[in-house]
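Please see the structure below; I have some questions.
Complex shown without one protein chain; remaining protein chains in place.
Per-chain residue numbering starts at 1, and chain names A and B are given in the order in which the chains are listed.
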Amino acid sequence: MSTRPSTGSTVTRVIGIAALIALALLLCAAFWWSEPDAQQGDAVRLFYLHVPVAILEYVAFIIAGVGSVMYLWKRSVFGDVMAHAAAEVGVVFCALTLITGSLWGRPTWGTYWDWGDVRLVTTLILLLLFVGYLALRQVPGDRHTRSKQAAIVALVALIDIPIINRSVEWWANRTLHQRSTLIEGKIEDINAFATFLGFLACGLVLSWFLVHRFRVAWLEREVATHGLERALSERRAEGAEV
Amino acid sequence: MSVVRLHQVVALLGDFPALAGVDLSVEAGEVVLFQGANGAGKTTLLRLCAGLVAPTAGTAEVLGHDLHEQRRAVRRRVGLVGHGSGLYGDLTVSENVAFWAGLVGAGTAEVEQALHRLEVAPRLHDVAVGRLSTGQRKRTALASVVVRRPELWLLDEPHAGLDQRGRDIVDQLIREAAAAGATVLVASHELDRVGSLHPRPVTLAGGIIREADHAS
Partner (left out) sequence: MLRDAGRIAAKDLRIERRSRVLTTQVLPFALIVIVLFAFALDASTDALRRFTPGLFWVTVLFAAVLSVQRIFAVEVEDGALDALRLSGVDPASIFLGKAAAIATQLVVVEVLLGLSVVVFYDAEPDDVVLAAVAGVVAAGGVAAAGSLYGALVVNLRVRDTLLPVLLLPVLAPVLIAATRAYGDAFGTSAVDGWAWLGVLGLFGVIYLLLGILTYGVLLEES
């Protein structure tokens, strides 16, 4: 370990710098290089942030799910810490998705929110489910017990998502979201480039957050373990006094 | 055969190491008396042996089962009388004992027998446990453990709250259990009482067993 304790390393610094560059490029691409959309006007520029964040949020939650399975199955501490870190970053990305989506929706659809939109509602409930997860995680108590409970909550949340998605879709039966324009290939070259930059920048930011959050959580565990050793010797000394 | 075999066992309550490296070996049929100040780790040690608290470190075996992996197998074979009575206040004495008896496959006859043995007066059998006095509740709790026919008795302050007659009954229970080949671990401050049973004394302090007791 270096003399200055830090969760950074060469790799994270590279990721961090790359993320900053990608974000700067994304800003240029979104605000200067790309053209306003024929129908959406300048609002389309928010799209370059919104779509990557929305998709990466699911990536984060899936990582949380995988970590939870690793913990329940093999009691993998790595999986547990990874799940916690990914869930936290996922909640941030999830909130960001809803915020950018609402801001985008206002000029484009004429409303911040629409209960009939499947993805909006599903994302909101996903956010609420993982807010509950984080609430549970910060309750003090036996670490192993808490990790197990949290892992189950994460899995239940992820299993719930498709059911919620299907029922909202069936319930509202209408959507404001456009079909994926990426796949239909209508997007022009520069817009495609901006979208790509969006994914790159957000992906880098996500990994940077994830690595740092993971290391912080890992160090917290280390501290707790060191604390345990001290607590053990204190406890034994208590016995010797009698 | 060792009924309890613990080596350097650490057990945490939250972040607090209630047991800080316990070495203990108990043979079948032994009566062991745990002594020690409040907070010495007696309750946690009994709960650990019951399979309710998992060891964090060390090797731990009870009734031939590893406490790291097979706690459920241990649980059904032990009888723990702890601080909580494990009774439902809204149910009557016989309903409570019958419920616990039913879960371990014991019948009505055994319920009657256990209540009789603890000298719970028949007029109390249909009284809600919530309305019993502390001593009567304790006797009912003991009866619900007696129906389990444990191979290992774990008694945490079994005399607390009982009258003179109740204490004698508990002593008698311990004696009979040991005579029948069961093993008994008792945590108690009532040295003179349990002393008449000639138990092996073990002193806990700071979550470990005092050196002097290892020699004996």
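Assume a residue touches a chain if its C-beta (ideal position, glycine included) is under 8 Å from a C-beta of that chain, and two chains touch if they have at least 3 such contacts.
None of these values were measured; they are calculated from a predicted model.
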Legend entry - Identified contact with the non-displayed chain, of A:S9, A:T111, A:S167 or A:S233: A:S167
Legend entry - Of B:E95, B:E112, B:D163 or B:E190, the one touching the omitted chain in the full complex: B:E95
Legend entry - Omitted-chain contact residue, chosen from A:V11, A:I159 or A:A224: A:I159
Legend entry - Residue touching the undisplayed chain, where the options are A:T111, A:T145 or A:T225: A:T145
Legend entry - Where the unshown chain meets subunit B, residue by residue: 50-54, 71-72, 75-76, 78, 80, 82-91, 95, 99-100, 102-104, 128, 144, 148
Inset, instruction - State which residues belonging to subunit A touch the missing partner chain. - result: 72, 125, 128-129, 131-132, 135-136, 139, 141-142, 144-145, 148-149, 152-153, 155-157, 159-160, 163-164, 166-168, 170-171
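Here, only the chains that are shown with their structure count from here on.
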Inset, instruction - Let me have the rounded angstrom distance from the C-alpha centre of subunit A over to the C-alpha centre of subunit B, please. - result: 48
Legend entry - Interface residues, subunit B side, partner subunit A - complex: 10, 12-17, 20-21, 37, 40, 54, 204-208, 210
Legend entry - Complex contact set, residues of subunit A against subunit B: 140-144, 224, 227-228, 231-232, 235-242
